[in-house]
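A single protein chain has been removed from this complex, and every other one stays in its place.
Now for subunit A:
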């Protein structure tokens, strides 16, 4: 595993971003766009979607962490992402606990089974 590693991006509410930045994943400087977005009450869905797409387009991001309630706002964009890298992980927020039935990955994994498959 030679070469410079990839970043971990986060799209979340203030507490989520603060926590992960405390963990040391943040990058912020004049030359590059930050790898995190603090979503507040007045943050538009367009901005969230554009940030998500910009993270997907960057080749230096390996994992995108996103609060599930924010992922619900841009579900179509997340469902459209089929590549393995960057990996998208949906995480809970303080006010919205994690719901496995809404997770894109698990829906894709569980949706394959039907009664015919077991004959």
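FYI, contacts are C-beta pairs under 8 Å (C-beta built on N, C-alpha and C of every residue); 3 or more make two chains touch, one makes a residue touch a chain; residues count from 1.
In this text, contacts and distances are computed from a predicted model.
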| note | Among "Cytochrome c oxidase subunit NDUFA4", "DNA replication complex GINS protein PSF2", "ATP synthase subunit epsilon, mitochondrial" or "Vacuolar ATPase assembly protein VMA22", UniProt's protein name for the complex chain that is not shown is "Vacuolar ATPase assembly protein VMA22"
| remark: Residue positions on subunit A contacting the omitted chain are 1, 4-8, 14-30, 34-35, 38, 62-63, 65, 84-85, 87, 89, 91-92, 94, 97-98, 100, 105-106, 108-109, 112, 117
